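Just one protein chain is left out here, and the rest sit where they should.
Every chain is named by a letter (A and B) in the order it is written, and numbering of its residues begins at 1.
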Amino acid sequence: MSNPFLINSGPYNVNEILQILNINSNIGENDKIENIKDLFSADKKSITFFHSKKYQEIANKTKASYCLTTENLKDYLPKNCKPIIVKNVLVSTSIVTQKFYPNSIEDEYDNTVIEINKSEFAKRINAGKNVLVGQNVKIGSNCLIGHNSIIEKNVQIGNNCKIGSNTIIRNSIIKDNVSILDNCVIGKKGFGFFPISEKNIRYPHIGIVIINENSEIGCGATIDRGSMSNTEIGKNTFLDNQIHIAHNVKIGDNTIIAGQVGIAGSSTIGNNVKIGGQAGISGHLKIGNNVEIAGGSGVIKNIPDNVKVMGYPAKNIREFLRDNK
Amino acid sequence: MSNPFLINSGPYNVNEILQILNINSNIGENDKIENIKDLFSADKKSITFFHSKKYQEIANKTKASYCLTTENLKDYLPKNCKPIIVKNVLVSTSIVTQKFYPNSIEDEYDNTVIEINKSEFAKRINAGKNVLVGQNVKIGSNCLIGHNSIIEKNVQIGNNCKIGSNTIIRNSIIKDNVSILDNCVIGKKGFGFFPISEKNIRYPHIGIVIINENSEIGCGATIDRGSMSNTEIGKNTFLDNQIHIAHNVKIGDNTIIAGQVGIAGSSTIGNNVKIGGQAGISGHLKIGNNVEIAGGSGVIKNIPDNVKVMGYPAKNIREFLRDNK
Partner (left out) sequence: MSNPFLINSGPYNVNEILQILNINSNIGENDKIENIKDLFSADKKSITFFHSKKYQEIANKTKASYCLTTENLKDYLPKNCKPIIVKNVLVSTSIVTQKFYPNSIEDEYDNTVIEINKSEFAKRINAGKNVLVGQNVKIGSNCLIGHNSIIEKNVQIGNNCKIGSNTIIRNSIIKDNVSILDNCVIGKKGFGFFPISEKNIRYPHIGIVIINENSEIGCGATIDRGSMSNTEIGKNTFLDNQIHIAHNVKIGDNTIIAGQVGIAGSSTIGNNVKIGGQAGISGHLKIGNNVEIAGGSGVIKNIPDNVKVMGYPAKNIREFLRDNK
């Protein structure tokens, strides 16, 4: 599911895209491009981007018609996909994404909100004092929303959900029976930008946060929305207090995450995983199903299914305990 | 001190308890049970629970008349205590606890609160804007409460206390001269549940949080209330910012805890302890008096009095520094 909230200002001609990138070329001419998507989800009306050999297998199968990439990587692309050679793939991707989604860079507070008791929800939602609600918000039946919480624009909340107090939600889909406790910030832009001396360039965040059925998010959580894909929490997954989930992270079902854990951008966590308190997981990793990660561990590489790890860098738990007797 | 706030819907006949557990037995018949308590605090009107050999010594001295336990453990119980054999002690304990305390599972926002300036405290408490106060709240003299803070139901605050802004307190007893800074959440239910595919079962939390005289709690703290016992912070103990204290933790007097420390459930920390920033302490541990734990350490076993530790797993600090030259 892509972001159902953002308005795509496309389509654009390929030539218009080349122009904002300052590229002189006549590939594509007047082909219409409807959207920018990642290698996996792109279709033939899309432009995509390919910036690291790590993704060569998926690049090789992309359905996109155009791809922002480099001289070195272009030969991994299939015949259906024409390379557009750029110096810095991610900066160019950022520029093109902004073209399609001009409002995806900045995260200004939502000034469209009104007090919930003056909104369409006044009669049917059990809300505390000083609750604010923005435009394009849907809330199911039998929900509670605590004091001072702000449901900004572009949020869908299912049935039987409980939102605590002082919590802020934006750009998110919350499914049925989800609890989000106090002081959380769900759906803000991720920590993505291109470091440039004097003034960093912020990266667009066109993804959303999806929290699936029966899950619980503890106090003080920050769950950032995705940049090019979504951030997603599975069903019946419980997060303790003070957890940070970065952009594009996907967490499976029935997973349990203890307090103060941090998961860096774009990592994937399987089903039935247990993560102990204060563990950290680096970005762009794949953690399998039924994995157990001991509290305080630092995970810096992929973990296959059914493995228990501990330590920093995290390794097999028996090995760790033997080495640290 | 047990939770003075929760209403006990007992007593129940032993038979009524057996019935909700689906147990066919005629032990006890019509004995009245007044409460469910842990092995240590149970008296002869109580039912208790015993689920791990770790607690065999204390089980052997319990004063409870009945005990939820397993076939393997029942022989550790004294003669005065009749075992009730169940498959999963903690799930059964949860079910019985809910019977006595039907409101101890969910942590819905308190919708009984009113603005403090329309309450009995309007004249005598120095409170900021938009402060809310629930039912069954007591506040001593000479207290300050910052803007947007919420003192939910079932809270006692002593004299000369300072509560910051954006802070939420429930189910707690705050003694004299305590400072709680901004953005804290004190007294919410702990991260306790039985993991069950499709839909986890939440654990009841019938304990409270007690913060003793002259202590200070930094910004962004989360201190969860106890499940079967209380969470307690000693006198003159200072916590820095962004600290997480899980359910049932007991911290002694004159203890100093630096920023971003996490203490997992049911651990006990002594008096005059110093814990450096970002250290983590696993659950169910006993940390002695006058212990020093270096910043960043991960403590996974008990520490006796007067010891300095460092590392993950934390060990004697001299040994650690020698091994890591």
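Going forward, contacts are C-beta pairs under 8 Å (C-beta built on N, C-alpha and C of every residue); 3 or more make two chains touch, one makes a residue touch a chain.
These figures come from a predicted structure and were not determined experimentally.
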{"item": "Contacting the left-out chain in the complete assembly, out of A:I95, A:V137 or A:I150", "value": "A:I150"}
{"item": "Given A:H244, A:K274 or A:K308, the one touching the chain that is not displayed", "value": "A:H244"}
{"item": "Listed residues B:G10, B:G134, B:G192 or B:G296, member touching the removed chain", "value": "B:G296"}
{"item": "Of B:L181, B:I223, B:V249 or B:I300, the residue in touch with the unshown chain", "value": "B:L181"}
{"item": "Residue numbers in subunit B that touch the chain omitted from display", "value": "126, 128-130, 144-148, 162, 164-166, 177, 181-183, 214, 216, 218-220, 235-236, 238, 240-242, 254, 256, 258-260, 272, 276-278, 295-296, 311-312, 324"}
{"item": "For subunit A, residues in touch with the removed chain", "value": "106-109, 111, 113, 115, 130, 132, 148, 150, 166, 168, 183, 185, 188, 191, 193, 195, 197-200, 220, 222, 224, 242, 244, 246, 260, 262, 264, 278, 280, 282, 298, 300, 312-313"}
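As a working rule, only the chains that are shown with their structure count from here on.
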{"item": "Angle of the C-alpha superposing rotation, subunit A to subunit B, to the nearest 5 degrees", "value": "120"}
{"item": "Distance between the centres, which are taken as Cα means, of subunit B and subunit A, whole angstrom", "value": "34"}
